[in-house]
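Reviewing the structure listed below.
A single protein chain has been omitted from the complex, and every remaining protein chain is retained in its original position.
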């Protein structure tokens, strides 16, 4: 499991560079992707902001996003911290990693857009590491667009 | 010394998730933890914002913090950069790593709370990596709470 960092980096960069189709390809066929608020997690509430429980749902999601969003009015930039390894064997790894997404507007000003953590299960599939599960726990919850775009 | 990243990640996450007792357990029995401002370091001044020179002092510190702070009114999130290896052998490593702590208030807004660097000595103790020393050099010094909570 050497290249966790390359996978994590590509995860952020595919989103930052609006390569959402590439981002979907980082997931396993039987994947589970969900975005939850930290508040809900800590209070044991079941609400989710986004939930796709297989890869076709992710594909549909990206496709419908493409239909309604023609222009990107800002730049995103993910900076992801080192992974905490919860469990690891030769074919899978359960990790957690903190992230911050910075956003730059059309005036060229950058600010903190979202902070949170990824809780992910990575698996080796035909020699390539893919994401089986990713639960994104977001701290920032006053952002409208969180509901629209993956993070 | 493979799992520096997992240790660094857990360091930040234990603080972020208010698991201060877990955070203390990352240190060696004979540890030294101190928080200093970058300004003081550069001017050669001896002032420290926080100083615990063994693990029992860290335990006391966390215990007294628990007594006065019942509620967490914000969320912290550490994002830590890659480590610079200053010295390394089979049983110890001296590293430096930059960090940023983002804080999210009750309205769900995130902002930069603190930036700085960890100057740490990591040691292998019974096959497990622990923190012998950590000097936290903080850039941000207008934050009251810096004096209260570890970083």
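Odds and ends about this structure:
Letters A and B name the chains as they come in the text, with residue numbers starting at 1 for each one.
One rule holds for everything that comes next: a residue touches a chain if its C-beta (ideal position, glycine included) is under 8 Å from a C-beta of that chain, and two chains touch if they have at least 3 such contacts.
Keep in mind the model is a prediction, meaning the values are calculated, not measured.
Contact with the chain not shown here comes from a single listed residue; of B:97, B:120, B:136 or B:151, that residue is B:97. Checked against the hidden chain, the listed residues A:36, A:100 or A:151 yield one contact partner: A:100. Contact between chain A and the absent chain runs through residues 3-6, 8-10, 12-13, 16, 75, 77-82, 100, 102, 104, 107-112.
Not every partner is drawn; the one left out touches chain B at residues 38, 79-85, 96-100, 112-117, 139-143.
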